[in-house]
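A single protein chain has been omitted from the complex, and every remaining protein chain is retained in its original position.
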Amino acid sequence: MLIALRDRAFDPYAEISRFQSEIWGPAGKYGATSVFVGTMRDFNEGDIVQNLWLEHYPGMTERELSRIVDEAAQRWSFLEALVIHRVGAIEPSECIVLIAIWSTHRSAALDATRHILEALKHQAPFWKKETLAQGYRWVEKNTSG
Amino acid sequence: MLIALRDRAFDPYAEISRFQSEIWGPAGKYGATSVFVGTMRDFNEGDIVQNLWLEHYPGMTERELSRIVDEAAQRWSFLEALVIHRVGAIEPSECIVLIAIWSTHRSAALDATRHILEALKHQAPFWKKETLAQGYRWVEKNTSG
Amino acid sequence: MSIRVRYFASLREKMGRTEELISPEDLATVDDLWRAVNEGHPLPENLLCAINMEYADAGTAVHDGDEVAFFPPVTGG
Partner (left out) sequence: MSIRVRYFASLREKMGRTEELISPEDLATVDDLWRAVNEGHPLPENLLCAINMEYADAGTAVHDGDEVAFFPPVTGG
């Protein structure tokens, strides 16, 4: 399991490849990998968004992410998990969140990915502030999907 | 949309990165990418599997994959889809199938990925033949998950 | 009429051939076709069938020039 916060842009697919080769070596044990990548859009609620500030609660954020992944690991027996979340200043097209789950069979990976994503969105202490053409706006609430 | 069959090993994450940069350029339009990677395990139903032969029905296989992705595109409004499936001789740890879906919001990508995976497993004409320590075995049926 | 019949995977191995071109006198459905090449036995329930690369049933009509494929449950992905 690797859970990390990053204050610089990262390539989610390079992260997956690196993690996978470090963890698994010659592999052959997992049959399924499910991945979710959340990316910054240049629009939200009808407005052009120039960039994003992602505030978090150092200490609690990591703790909540760990708790969420541990909880999912107890419910679905997956083999490995990689969760990376950005903090700080983010530009459009940059990756905000990466969730990758490795399991023997497909349903554990798919279910756990979705569950971790929803739990993260509703429980992990992150807050988005958008820079619009006129001023700033705190995102008040996550969309339901 | 890109749907392809491959008779050589491929790196699913390199394929996603390449497709994404070709399709999207500066991006910013999609907020969610959902990915499923199916990998050959070196065991199945309690037996060590040395390698796999994936037979298909040239022409019908491509047609079914297209139909499955088109059907999903009508049901969920995702932005782009990439589906790559191996055929021929496959070694443990090689990628068998890659499904990647780009959408504005997360649920369309997650739902479409899962739907395409299940439809592919139940409808696309592919057949797996496993090489065991003693001889060969056709996989009779996909697991439910 | 002339029909191209194809077999895949374990069925291909069991039939001992990949495909055959048959010219039956009189034949209405997929099931008729299967019987014609299998000594009158009906199409087993666990076999799948496609006509011109689209899924069909035992009762689907077969026409002159069709390509009809028989195969076991699919196991891709």
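Miscellaneous remarks
Lettered A, B and C in written order, each chain numbered from 1.
Note that contacts are C-beta pairs under 8 Å (C-beta built on N, C-alpha and C of every residue); 3 or more make two chains touch, one makes a residue touch a chain.
Owing to the predicted nature of the structure, the values given are computational and were not obtained by experimental measurement.
The hidden chain, counted over the whole complex, makes contact with A. Within the set A:I3, A:V35 or A:L117, the residue that contacts the chain not displayed is A:L117. When the omitted chain is restored, the residue from A:L54, A:L79 or A:I101 that touches it is A:L54. Of the listed residues A:R6, A:H105 or A:K129, the one in contact with the hidden chain in the full complex is A:K129. Within the complete assembly, residues 38, 54-57, 59-60, 63, 85, 96-97, 117, 120-129, 138-142 of chain A touch the chain that is not shown.
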